[in-house]
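Read the structure below first, then the notes.
Incomplete set of chains, arranged as in the complex.
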Amino acid sequence: MSDGLRLRGITKVLGGRTIVDGFDLEVRRGELVCLLGPSGCGKTTTLRIIGGFLRPDAGEVLIDGTPYTHTPPERRPTAMVFQNYALWPHMTVFKNVAYGLRLRKLPKREVAERVERVLESVNLTHHIHSYPAQISGGEQQRVALARALVLEPKVLLLDEPLSNLDAKLRVRVREDIKQIQQRVGITTVFVTHDQDEALAISDRIAVMNNGRIEQYADPHALYREPETRFVADFVGTMNFLEARVRSASQGAVVDLGDGVVVPCAAPTAFLDTPGTVGVRPEDVHVVADGDGAKARIVRVMPRGHYKEIVLDLDVVTVRAFVGMEQPTEGDVRVRFGRALVYVDDRLRRGSPSAPARSPAVS
Amino acid sequence: GENPSAGSSSEGKTVRLYIGGDVNVRGLWEKNLIPAFRKAYPGYDVRVTFSEHGVNDTTTLAKLGAAVKADQDAGFDLADSNLVRQAATSGLLAKVDTTSIPNLANVDESALEPVDHAAVPYRGSSVVLAYDSSKVKEPPETLDDLLAWIKANPGKFTYNSPSTGGSGQSFVTTVLDKFISEEDRQKMVEGYVPELEPLWDEGFAVLKDLHPAIYQKVYPNGNQDVLNLLGKGEIWMAPVWSDMALASMETGLLGPEIKLTQISNPSFTGGAAYLGMPKNARNKEAALKLLNWVLEPEQQQTIVDVLAGYPAINLDEMPADVKEKFAGLETQNLRLTYSQKMISDLNNLWQQKVPG
Amino acid sequence: MRSQRIRGLLMVAPPVLVVALFVGFPVLTAAMYTLGHTGGPNSVVASIGQRQHFAEHWWGTTDAYAEVFASQQFQRSVVATVIVTVVSVAVTLGLAWAIGLYVRLSKSRVAKVFSALAVVPLFIPVVIASYAILTFYASDGFLRTVAALLGWESAPTFGYTMVAVTIAQVWVNLPFGVLMMTSGLAAVPDVLIDAARDAGASLPRAVVSVFVPLNLVPTVIVASFTGIAVLGSFTVPYLTGPSAPNMLGPLMTNTFGSFNQPQQAQVMAMVVFAIAAGIGAVYVWANFRSAKRSGAVL
Amino acid sequence: MSAVQTSQRVDEAPAVPAPSRPAVNVVRRAIARAVLGLCVLLLAVFILGPLIWLSLRAFAASWSYPSLLPESWTLSWWRQVLADQTLGSSIRLSFTFAPVVTALSALICLPAAYAFARFNFPGRRVLLVSLFATNAFPKIGLFVSVAGLLYSLHLMGTFLGVVVVQLLGTIVFMTWIPAAAFASVPRSLEEAARDVGAGPLRVFFTVTFPLAAPGILVAMILSFLASFDEAQGTFLVGAPNYITMPTEMYTLVLNYPEQAAAVFSILLSVPSVLLMLLVRRHVMGGRLAEGFHLR
């Protein structure tokens, strides 16, 4: 059970504010977990606590069962990749990577070997004697990774490692990281505020908000069933509607008021008083005609292999993702697929209670 | 321990000599006297500390005062500088007499008065009037002539500010003396009598009156600057130290056209240069040796030759040629200048009343 | 972090103590002396000083100050000092800005020449510098020679005048000014200027509305350090200046040395110190004010 | 916004037709060039003129106003000056003091600089500024009252005493500039080193120090120059045992014929100039300026 990384009730107060607040996290050995959250929610702080750069005011850090809460960074089996890489500008790539090994008084030959091996794994051998300033951002990023990996730490920590790469590169490098991580099979905590990134590479994602975990789940679950409104909003795109959800003759419908009623295939629950209903754009089905609520297409944004369209349903506007082929002119009809019902910002599930006015079956 | 100079001269055979004067004096010591002294007394040596005219004398004096008070090393065993007179009168220097320095016998008593026998006069020199004979056909003979000439030839005369050198100081003193009775003056020479300073006002008025006629209305810093101006033909006439002038003529800084003369009633001041030894000098024995040795005729001869200075001992002791060289010139009791403290005030008052 | 505090204080201690012992303490004793407390550490100086004033009350006496302030010579000297200081600061700033701006905007080889020239004085001992400048502007110096050759016989002589002093002061202080301004200006990104021009400002206008406000701190630094340096200077005015009225530096030395009035000299020192401290305060204020807003700099 | 749209345009003067423009530019450029050239010339004369003028004098046998060059040349002044043995010793002294002072200054100031840059402790700013006092009090007044102190500490006339007096002039540089240099080293670089297993000390010597080195170098250069240039204090404390170059120079400049003084000046500024050629590059970088921005 105690393999991998464990945080128990970590709390940190900085500048009078509670930045991390009773934080529990459990990362299995070899797992890649993302800390995902808006700027300022305490991701970096948490990571720095794991790395030993900050002492928590409460709680403990365990790695493979041993407590490291008060160990200084240099004596922790963790390795960190910093947001701006933090490569030492006065050392060559080789020296940067070798630094840690040298400290450990390994024979020169072994140092050289291991450095070369790790540089190979991030294929940078050709830059072994360049200085950080002479190589591109993506390469620097990989050097930083190599520097962390060469020590074969038990836990790898990455703080927004991709944020200064450009769009194209960001996608490529994140896959490299994932591959290497899988190959080495190292326990990894990855901080990012880009949900796309998180979804793409994580085994599990911990969505953070104000120093607490909102939800901790695997990408699919997180996207499909965001437990809280915050998560639903932060991860992916979501249409939030103030509406009631009731069952009608043709099945469940989302009632937006003013007589706008949208058929809904799968609501998570019924709502007899207006509440928040979340519908993913891909769950907004747009058809030329047939039954469904009338809607007008206001704007179309090509997104490559699919289109994002904005629909006007009189009372609200909703976004939908549709295939490229889908015609996108004039009036259409709209149906919902899954709809997530939130009551006081938490997802409500379970056997839809019959709407109030129809007599409940007792 | 913590004082290297003490350590280095622990055997007491090295005299540390502080010179506060012009470079020629230093030259005299380093190039002539010291080598000779070394020869005369093998194993003995002299190390020179040179301080440019005026600027550091008083700090050195302060240092001396403090050192004697705290019975610490003042940093020198002998001083050749204007500060000696005041140091002597403020009782910081060791008394000297014929028992410690036999040759003192040949020195005129009057020269020891102003320093209450706490310092040894070892040479004399006086300020003279230097002029460019190619421009000035008949040089002034009295002070009044001089003052008249200065007004008549604006921009052709200057003197260094009294605080920066003896020659200018002498000129100022001489002008002041014009209006002061002999006994008042005597008081000023012997002691510190601030109450008499108002007597200077007339003199200062005259000097102020000269100001427009002074070369560029600036008073150079130090005796040498004046000589430079003279050498470059910027000015035609100036008060200078006899010895420095003669020295510059040899180096060629002053051309042959420059001639020297002394004016009368009153004449420029001059006087003996004194060597003084701190009460608690580290190397007394060696210092006394040097003092006595300097007063021997050969050394006096050297001084006369090199510095064109006056001997400090009776001419009778000097070889014949020297005797007649100074024939007529008063070499022993020259017109002494004021006491150091009076000079300080004089500098101050001049600064306030004359320039600008 | 308490440990950090203590470590910090310990590491900072040495220089602070040195300054406290060899500057703080002497300054205090000097202050005491000016108030007529001639005992203790002042006894030595007092023993040979002339025209001293002795404490009458427990706190001392202001006679020394009264005397000095009353003296015409001092007043004239103060005026001279202030004028020279203000002028040389102004000129230095002007030059530093001009050179700095050019270097910032052109980056050409000429620019390199400029900045290279400007730092030379940093490496020349002040004594030599003053002497060289004295001869350069002397009555037979380069300036008058050229003038004469151009047929202007009666060209003015700067040597031994406050002009020479000012020139020398600028000469000596220029490097610091230029170094400060160049790097200060370098810190302002090009885009800010581009943005201003884009909004319709001509280059000069852009400079005024972007460079100037963003370089107030460097400017203040140059001004204050030059000012303080000039105020306390001795060598330059002593060598290149007139007999009187000259700056406070030489007067102080004369008063102390030639006039043998250490107490009065220290009074003057105190006056200079007061002015310098005033300037220093401005400097500190400017810095910390900007440090507060420093988040505001791109 | 649409409202903004409707309000009338206040913009651009019609563009100058393209072709005519280059011609104008050529003329403008030419003028600009000329002005610029003049400025360079003026600055050069202002900065270098005096130095050159002085060095000419060192070779002048006779040189009478008004002529741009000496009428006749000579080396006699050089012979005269070089014959003077005190010169050598004073140069040697200067070159022992300056390095010693710089080293000592670095020794006591660098840790402080680091603390100022990295730690947060009560009174940090006050202390940082208090060092500034050394600049604010006029040296003359200071040295006078320092003298008494040095006596009671038995430092008068000792090597250490001189070192102390010269040290005072270097403290501000040695603290402020390195402090800025240290502050400019990103903490993350240090943390990265801690992270791979280096202890605080090692981190300092392998990461922080090398990266701050340029700034420290500048500070050392300035300190060197400062103690090299210090004259009054050195004389007051050092005489008679320790007479350094500048001290010597006061005397010489004032008491020798101009030509000789010129020779001295050249001889004595040689080391400084050499130093300049060596280190100008470093001083020109923003390092110095950074130091004077208090944070």
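Read from first to last, the chains carry the letters A, B, C and D; within each, the first residue is number 1.
Everything below uses one rule, namely that contacts are C-beta pairs under 8 Å (C-beta built on N, C-alpha and C of every residue); 3 or more make two chains touch, one makes a residue touch a chain.
Remember, predicted model here, so these are calculated numbers, not experimental data.
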**Report entry** Full-file chain stoichiometry, since only one instance of each kind is pictured
**Finding:** A x2, B x1, C x1, D x1
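Throughout what follows, only the chains that are shown with their structure count from here on.
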**Report entry** Most centrally placed chain, judged by C-alpha centres
**Finding:** D
Query raised in the report: Roughly how many whole angstrom separate the Cα centroids of subunit B and subunit D?
Result: 40
Requested in this report: Averaging only over C-alpha atoms, locate the centres of subunit C and subunit D and give their separation in whole Å.
Outcome: 14
Requested in this report: Can you check how far apart subunit A and subunit B are, centre to centre, with Cα atoms defining each centre and the answer in Å?
Outcome: 93
Query - Multi-partner residues of subunit D (at least 2 other chains) - result: 64-65, 144, 147-148, 151-152, 250, 258
Query - Residues within subunit A bordering two or more other chains - result: none
Report summary line: Residue set of subunit A touching subunit D in the complex reads 51-53, 72-75, 78-80, 82-84, 86-90, 99-100, 103-104, 147-148, 151
**Report entry** Of all residues in subunit B, those that touch subunit C in their complex
**Finding:** 54-59, 61-62, 65-66, 69, 86, 90, 161-164, 192, 194, 216-221, 232, 234, 340-341, 344-345, 347-348, 351-352, 355-356
Query raised in the report: Touching subunit D in the complex: which residues of subunit B?
Result: 2-5, 16, 18, 22-23, 30, 47-53, 55-56, 59-60, 62-63, 66-67, 70, 72-73, 75-76, 221-222, 224-225, 227-228, 231-233, 248, 251, 253
